[in-house]
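Just passing along the structure, written as structure tokens.
The other protein chains are all here in position, but one chain of the complex has been omitted.
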């Protein structure tokens, strides 16, 4: 419990320091070892030509949650970058709050696997992702 | 030539009408039948915790170029949504201008395939994508 | 219960009529609506240069289970083909029995999504797949 609060606070702090997350409108919901939730409010600026949340934004939310989940399981002195991302778009997203839950699938020495699921307020699954991350020493 | 100018103008107009593209900072570079280029300037707000362009933004740029390329080959009264997106991240992107060139691979009656390549100003390939699009009648 | 037995028998019969499954060594384990299990015995002929089950065989097993799962949810007069397959290889497979459990994720009018997980006798997950299937009328 204290551990999870610690993880959550550390990630929330890092996100707050990163202008990207404020600009795009992502916020941390929860963080436990191997599982991180990130949320966003879909606003008019996120909508594509057809009035639906742009698929790239959904991919970005999912990649953020999955990447942070990987981060919770890397020891000190190690970092990761996404090498490959696969997204299945199951349902269109409209205005409202959506949440990505990222989970680690396997953490290896040089390669890690993760997944994420993006759902809307009614619990409908909008997208599912799987990703491969390259793990390396901190520069 | 006149045809390409027409295509380019029509897409540029649609992008200009969509607040998403202004907000995220994408602009149309070129549009021919089956091939569309979209560019962005990587700014500090696009950078992740590690000072690199967030992979999700690169995926969004590539998906936009690939999706618009599909759109150039759909007849009137048909629309498409991305069903699946695969992204390979080959090199990290830093500040500067990056361009995604999207191309159609196959346009079927209900399913279309496309690809995109994202390069930086020096011609370095940052990412490659392949995508599956569901094609349907305009609502 | 009777329904599941019926499904299982129908699929087992179709597999038995298809020389491919006998040749490659796949057998049906179970079939319920939206979930099908297919097994194989990894033999020396399935091993690659490194003495591990060739990844393509594992992809084939997973694609078979996922595709049959989709089939259990298609009404009469409809058929499907795999449009896209994504495989994450989590652990190497050696000799022994392995099982792929395929499940449908979403069945749409023209596009369906499925997933599969391949495990060995000790329950270790060897691979996970996600796939997009194009759905159409029976010819």
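Chains here go by letter, A, B and C, matching the order in which they are written, and residues are numbered from 1 within each.
Assume a contact is a pair of C-beta atoms (placed from the backbone, for glycine too) under 8 Å apart; a residue touches a chain by one contact, two chains touch by 3 or more.
On a predicted model such as this, the values are computed, not experimentally measured, just so you know.
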Quiz prompt | Touch with the omitted chain, as defined above, among C:8, C:46 or C:101 | solution = C:46
Exercise. Taking the full complex into account, find the residue in B:74, B:90 or B:136 that is in contact with the omitted chain.
Key: B:90
Self-check item: Absent-chain interface as seen on subunit A, which is shown
Solution: 83-84, 86, 108, 110-111, 132, 134, 136
Exercise. Since one chain isn't shown, list which residues of subunit C touch it in the complete complex.
Key: 14, 18-20, 23, 44-50, 52, 54-57, 59-61, 63-64, 79, 81-89, 92
Practice problem: Since one chain isn't shown, list which residues of subunit B touch it in the complete complex. | Solution: 86, 88, 90-91, 105-106, 113, 128, 130, 132
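The working rule: only the chains that are shown with their structure count from here on.
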Practice problem: Please state the rotation angle, between 0 and 180 degrees and to the nearest 5, that superposes the Cα atoms of subunit A on subunit C. | Solution: 180
Quiz item: Interface overlap for subunit A and subunit B, more than half of numbers shared or less than half: same or different?
Solution: same
Quiz item: So how far apart, in whole Å, are subunit B and subunit C when each is placed at the average of its C-alpha atoms?
Solution: 33
Exercise. Report, in whole Å, the distance between the mean C-alpha point of subunit A and the mean C-alpha point of subunit C.
Key: 29
Self-check item: subunit A and subunit B: spacing of chain centres that average the CA atoms, whole Å
Solution: 22
Exercise. Hunt down the residues of subunit C that sit against at least two other chains at once, touch-wise.
Key: 86, 132
